[in-house]
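Excerpt of the complex: some chains, original placement.
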Amino acid sequence: MGLEKPLVINIMKDIQSQRDERFINIRKVGVKDISYPITVLDKANKVQHTLAKVNMYVNLPHQFKGIHMSRFIEVLNRFHGRINFRSFHAILKEMVERLQAEAAHMEIEFPYFLKKKRIINKPELIEYRCSMYGTLDSSDSLSLKIDVPISPPTPVQIDSGLPGSLGLWGFARTSLSFRHFIWIEYIIDMVEKVTSHDLRWPVDKRAAAERYLSVESMADSLAQKLVTHPDICKFKVTVENFARGFTTYASIQGP
Amino acid sequence: MGLEKPLVINIMKDIQSQRDERFINIRKVGVKDISYPITVLDKANKVQHTLAKVNMYVNLPHQFKGIHMSRFIEVLNRFHGRINFRSFHAILKEMVERLQAEAAHMEIEFPYFLKKKRIINKPELIEYRCSMYGTLDSSDSLSLKIDVPISPPTPVQIDSGLPGSLGLWGFARTSLSFRHFIWIEYIIDMVEKVTSHDLRWPVDKRAAAERYLSVESMADSLAQKLVTHPDICKFKVTVENFARGFTTYASIQGP
């Protein structure tokens, strides 16, 4: 088999070379799932140390020949301690240059922590999964994704003896690209105003329930907030609910 | 380093050989995370095809020398299509013999499906994570673990407009060893009678809430059912709740 193989490959290469230019035009190389300590801007404490999963890849024009995978790690190491929104463009530019690529992409996924008063009255450290995704090709784009957990308050009077929440209802995943810098805290607050709406208010409980406790209406409410926001140019919002052993979800993309 | 190493090892071996008999007395070898299609007894349909994760290991008396890891797989393959409660003992016995072991252990984890009417009135296929764990040494033991998801009904009148459940509240993990064969269906029903107790009954709503919606009281209620059951000789029950971004749990072991 070893001997015939090169022959077969050569023949295929001839056929291939004719098809190549027209057809096979997307070639990517990259690195995935790199655990990497990063520092994120934090409104209350200036910086927050956290741990990212990093994915980096480039599009290549013709051939894979001569790619040094270690260069991805070298670029990452050069920005050690300075990986954030502001350096994203510079990192992507260095990827394009060092790997002689047509386009560069990077995704950084990390947990972000905020002290919040939830359920009980003492502040807890709540975890929000975030990710930043940037692309550099002819144009330049950067987006931010945030997962906000949803545990709606128990919809009965406070003296019922029931706990404040009846479970993890689901998540609101908001993905944004924006015109100006936005604090992660700001987006989380905006989302939580919609998702944790207090169902205990006495007037028209039924209408409230209908509006707030379906994935469709919650996605709608969030989309309405995002589509009119002056600093947000594109968004996608997905609301997920775990109430039934599997996940139901609704998703809206805009503008 | 290569040259000095064997020397160092030999010296250590001498020290070691004196300590060995007194101290290092637990040596195990095994295989883990083998995906394997199995057939489980099903009360309604006789058998159910599912997919297991299999872990097998043995205790060895003195030395690892001469272990053939492939023998674990050979034993498994010989019982292909016949892996269940009844064959567990035979599989463990063959492990002891073929691997000349002092003791043999096997764990089989699999999802089990039951048609249940939940929330909506149409039957859904509900997934219950199960596992069987067996040991064969001087004695012989077999236990069964079942995870039952908990989504308590919304604690208000049915005409409130609210959905039937407000989220995945948590899980009840029941681990049992028994005197006589027990159907998986029977245990699931027993657990669900406690965990899905209808909070909409009008009398003493507050007391009901208190009793049923804390991990401690739910674990207590389950333990009371299990400790008095004539066919169950040992149990462990753990109730987990996801309402707060992390998991709280309570666990009771008996008898």
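Just so it is clear, A and B label the chains in written order, and each chain counts residues from 1 on its own.
We take it that a residue touches a chain if its C-beta (ideal position, glycine included) is under 8 Å from a C-beta of that chain, and two chains touch if they have at least 3 such contacts.
Given the structure is predicted, the values throughout are model-derived calculations rather than measurements.
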Subunit number of the complete homomer, 2 shown here: 4
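Operating definition for what follows: only the chains that are shown with their structure count from here on.
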Subunit A and subunit B, separation of their C-alpha mean positions in angstrom: 35
Subunit B residues touching subunit A - in the complex, by the definition given at the top: 118-119, 124, 126-127, 149, 151-152, 154-156, 159-163, 165-170, 199, 205-207, 209-210, 213-214, 241-245
